[in-house]
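Missing here is one protein chain; the remaining ones are kept as they sit in the complex.
And then chain A:
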Amino acid sequence: MKLQRMNRRALALGALAVSGALALTACGSDETGNPDGGSSNAAAPSNIKCDDASGQVLADGSSAQKNAVDAWVKQFSAACQVEINYKAGGSGAGVTAFTQGQVPWAGSDSALKPDEVAASKKICSGGQGIDLPMVGGPIAVGYNVPGVDKLVLDSATIAKIFDSKITNWNDPAIAKLNPDAKLPNLKIQAFHRSDESGTTDNFTKYLIATAKKDFPYEGGKAWQAKGGQSAPQSSGVAAQVKQTAGAIGYFELSYAKDGIKTVAIDTGAAEPVEATVDNATKAIAEAKAVGTGKDLALELNYATKADGAYPMVLVTYEIVCDKGNKSETLPAVKAFLRYAASEDGQKILAENDYAPMPEEIITKVRTTVESLS
């Protein structure tokens, strides 16, 4: 009897361990970056300037840039005695944590709004929160259509597909853009995000800017168009696209893996533009700086027709105080951002499917980082 009871307990413990391990792997399922690839695994670069940076830095914000920050942190903490803890709780959570003074820097998919700048003035004594564009990312439109290896779409067609106005893959509008493809008679299953997301925000901003007539919605982090199906997070959308024949969905380029094909966009340039890191950087170079003072917020030019510029991009910002940063975290944050904006820091981005900032913008970022106080 006693033996039996002990067996039970052992079994229960075993079961607990198994389910616990499963739960842990579940949390890691969003990890799509390739931390072991490329030179990011090499010895720490010696040109990281630590100054007197030390201690622990907490940060919060955009999950879109999580893999980029992780790659930076890995390099940076190998060189400097700083522990950086980036909790990718989402842009909204990051900005809230920043304006409440819980974190010295936050990541966000969108620039600070006027009321958020006002709130930041309480935290930054004598200064205010500013946006530093650091990480770019192409938003890929992935599809799963048997027998179609190359697909070209323009913004109007994408808008109609995601607004359930085009519902079959053999629609004449798609056929016109893809004269060589053998489009099957298959129902289109358009997937969008079920959670609020900066990716949705930027994707719809693009559609609104370039195809207002076919996408008559206001835009924002929550999906508004009717119809279609949804899944949580980029990884969820990518998984559904992979699983479902006839599916199409949008997510950051780094999730377009394991055989998910991406749409090339007919922007009006000479050739349809593929979703690649380089092409995204070219599109970001077309952006206009709209921030005042040290703020470097960008306004992207979604309607760009430049050759090889992939217009469906998102830019994530690092948000810090321009003046009045807390003295105990300032050296660490400054050193970290200096590294992130450096040539090495930006080079690591491309290895992780993010787009480095164009030269002109990153030069300004570097100057601004040096002036943080």
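By our rule, a residue touches a chain if its C-beta (ideal position, glycine included) is under 8 Å from a C-beta of that chain, and two chains touch if they have at least 3 such contacts; residues count from 1.
The rule is simple: contacts and distances are computed from a predicted model.
S.K.: Quick one: the chain not pictured, UniProt calls it what, "Multicomponent Na+:H+ antiporter subunit B", "TMEM165/GDT1 family protein", "Phosphate transport system permease protein" or "AtuA-like ferredoxin-fold domain-containing protein"?
M.R.: Per the UniProt record, that chain is "Phosphate transport system permease protein".
S.K.: Taking the entire complex into account, which one of A:D171, A:D195 or A:E351 touches the absent chain?
M.R.: A:D195
S.K.: Which candidate, A:A53, A:V69 or A:A93, sits in contact with the chain we can't see?
M.R.: Only one of A:A53, A:V69 or A:A93 touches the chain omitted from view, namely A:A93.
S.K.: Of the residues A:K66, A:K160, A:K221 or A:K334, I need the one that contacts the missing chain.
M.R.: Only one of A:K66, A:K160, A:K221 or A:K334 touches the chain omitted from view, namely A:K221.
S.K.: Which one, A:K150, A:K187 or A:K257, makes contact with the chain that was left out?
M.R.: From the options A:K150, A:K187 or A:K257, the contact with the absent chain belongs to A:K187.
S.K.: Tell me where the left-out chain touches chain A, residue by residue.
M.R.: Looking at chain A, the ones touching the missing chain are residues 4, 8, 11-12, 15-16, 19-20, 22-23, 26, 29, 89-93, 96, 187, 189, 191, 194-198, 218, 220-222, 224, 226-232, 236, 239-240, 243-244.
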